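Every protein chain but one is kept in place in this view of the complex.
Labels for the chains are A and B, by order of writing; each one numbers its residues from 1.
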Amino acid sequence: MAGKAVAAGTGARQRPSSVDSPRWGAALRRPGRAALSPGARNPLDRRRRRLFWPFLAPALALYVVFFVGPALASLWISFHRWDGVGEMEPRGLENYRILFDDSSFLGAFANTMTILVLVGATTFALSFALTMVLRDMRGRRFVRAVLFFPHIVAPVVLSVLWGFLFRSPEGLVNSAWRAVSGADGPNWLGDHLFAVIVLGLVWVNTGFYTTVIMAGVDRIPPDLYEDCALAGATGWQRFRHVTLPLSWEVVATAAVLWTISSLKIFEFVYAFGGTTNDMPPLDVWNSALFVYGTTFGGRSPQYQYGYASASAVVTLAAVTVLVVLLRRLMRRETVQF
Amino acid sequence: MVARSLRAERGPLRRIGTAGVWLLVAFNVGVLGWLLVAALREHTAIFRDPWGLDSLGQFGNFVRAWSDSDFGRAAGNTALVAVGASVVVVLISAPASYALAKTRTRLSGMMAVLFAVGIGIPTQVIVIPLFALMQDAGLVNSLTGLFVLYVALSVPFTVFLLTGFFGSLPDEVEEAAAIDGAGAVRTFAQIVLPLARNGLLTAFLLNLVGLWNETFVALVFVQDSAKQTLALSLLGFLQTQQYSGADYGALFAGVAILVVPMLLLYLWLGRRIIEGMTVGAVK
């Protein structure tokens, strides 16, 4: 999909090529207006330029003080061995060298990537499917509201529920399994814990991203679809040539949001530890849990701030590269409508 | 016309999809229902039969959860800090997002990315420098300090969300206002902000949900039990399961006490929020 994206020419207004075929071109030719090119010289733009710094300053100041400063400090700390109390002991790149040889970290990093890609792809595919089904379904507002609901419940509750659903042998899922197939179901929490966590994350996030994508799709004027219907388009064609290109920006932005925020997924995984004081098993750790386990977490915390910072730096760097790639891959000309 | 487009889609695929949607809805409603039912059941009954209804009506669970976790005192703190911070962060982020969304220069693009990266920084990594910072400012163990932290830590996500939202607003109205001679600040305050109402509400609610459930920052930065937040009280209560024994009825009651206000707020504001979720584009 992304491979077909049109390379962006700066400033020039273009329609995405996919909607440029004569057939859909007519449907799209509606009163619209050109996207502002950078450096446009109208008075509105000039005024906005003047407001740029005054408007940005308060948020930027908070951001610099509470994120950039501490993050730079953490970068500095990552070149040291430090327990948070005593003197920092410089180690150069030693932490990083150890990190790339540490099976605990590599496993956690792999899990982070699995969550990012697998949960992300599934969530977005499902969200689009739901959006298409919901588009002209009765009770869509209600449905949408209900789908969003897991997002507002504390993750610790969801995983307690998840435990009752998936525990074996007597969990609800396996009881149903037995009733249907007569055989014992898989040992979800014992043998497939990470799969269960992935499933739970898809469930929680699908509601959120469905809402986001629906909001984007809803902005597409309905008369476009009517034009399509007149032209005899099938549902898939309408999705491919109208819905997708016109909601592309929303999807691209949501994808960036998911990519970055998936790094910080913590509570839902953490709550699969036995008690509130226990880390979950090592093989389901993601990078956020690795950071916690290397600093405050567990029954005998390690407080290795230098090493934990290095792991966060590596993860964040990897994801920043991914975000840049993602933005490049998904870049298309803005279609204003 | 609409009827025709609908007819065109009545395929088997669509019927499966619709059934799937209702199944998912039933599941989510079931989750909420189960939580509220379990909050009114007796501990051993929950374990004997998690999906049953016996022993329903244990209102004592709520009394126990409320008093044991000291929710009364925490409720006021949370209302002040979480609600206050959610409002203030939106007020601070809105102009910044507007500037980033509507000034399409290389610099604004870089700034937008810079803010976005902040969403991915784990709090555990910056907590020690943050603690040193707050310590020097004399803001450790104070609700003011927690409030400031909550505002600051919510900035990246809020800016990200609102930048997208402002980007999706049409320019025509502002152009008209400019032609009428309205000043830029006035245009922003009186024309753009009201237009962006749903986006601002969305940002407010999503932040509130996040801060309402936040525990780690509160745990590290607040030591006085009189200054605890609800989420922290609930955590402390959950942890007494170790050594003092589990009571899942009361546990769910405590959780319900935390969830229900958010649920009501969501029911009240939900429609607008959903309409405000247009993340639009970050340039």
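To be clear about the criterion, a contact is a pair of C-beta atoms (placed from the backbone, for glycine too) under 8 Å apart; a residue touches a chain by one contact, two chains touch by 3 or more.
Here is the rule we go by: contacts and distances are computed from a predicted model.
Unshown chain, UniProt name, "3-methyl-2-oxobutanoate dehydrogenase (2-methylpropanoyl-transferring)", "Cytochrome D ubiquinol oxidase subunit I", "Insulinase family protein" or "Carbohydrate ABC transporter substrate-binding protein, CUT1 family"?
From the listed options "3-methyl-2-oxobutanoate dehydrogenase (2-methylpropanoyl-transferring)", "Cytochrome D ubiquinol oxidase subunit I", "Insulinase family protein" or "Carbohydrate ABC transporter substrate-binding protein, CUT1 family", the omitted chain resolves to "Carbohydrate ABC transporter substrate-binding protein, CUT1 family".
Going by the touch rule at the top, give the shown chains the omitted chain contacts.
A, B
I'm checking contacts with the chain that's been left out. Which of A:Leu62, A:Leu116 or A:Leu130 qualifies?
Going through A:Leu62, A:Leu116 or A:Leu130 one by one, A:Leu62 is the residue touching the chain not shown.
Give the residue, chosen from A:Arg140, A:Arg167 or A:Arg240, that touches the chain omitted from the document.
Candidates A:Arg140, A:Arg167 or A:Arg240; residue touching the omitted chain: A:Arg167.
Go through chain B and note every residue touching the omitted chain.
43-44, 47-48, 67-70, 80, 84, 88, 127-129, 131-133, 135-137, 139-141, 143-144, 147-148, 151, 219-220, 223-225, 235-237, 239-247
Across the whole complex, list the residues on chain A that are touched by the chain not included here.
61-62, 64-65, 68-70, 72-73, 77, 83-87, 98, 101-104, 160, 163-164, 167-170, 187-191, 272-279, 281-283, 293-294, 296-303, 307
Criterion: only the chains that are shown with their structure count from here on.
If you average the CA atoms of chain A and of chain B, how many Å lie between those two points?
It comes to 16 Å between the two C-alpha centres.
Which residues of chain B touch chain A once you look at their complex with the stated criterion?
1-2, 4-6, 8-9, 11, 14, 17-18, 20-22, 24-25, 28-29, 31-32, 34-35, 50-51, 92-93, 95-100, 102-106, 108, 111, 113-122, 124-126, 128-130, 133, 149, 151-153, 155-157, 159-160, 164, 168, 170-172, 174-175, 178, 184-185, 188, 209, 213, 231, 234-235, 238-239, 241-242, 251-252, 255, 258-259, 262-263, 266-267, 270-271, 274-282
Under the stated contact criterion, what part of chain A meets chain B in this complex?
Checking each residue of chain A against chain B gives 33, 36-39, 42-45, 47-56, 58-60, 62-63, 65-67, 69-71, 73-74, 77, 84, 129-130, 132-134, 136-137, 141-158, 160-161, 164, 172, 207, 211-212, 214-216, 218-219, 222, 225-226, 228-230, 234-235, 249-250, 252-254, 256-257, 260-261, 263-264, 266, 275-277, 287-288, 291-292, 295-296, 305, 308-309, 312, 316, 319-320, 323, 334, 336.
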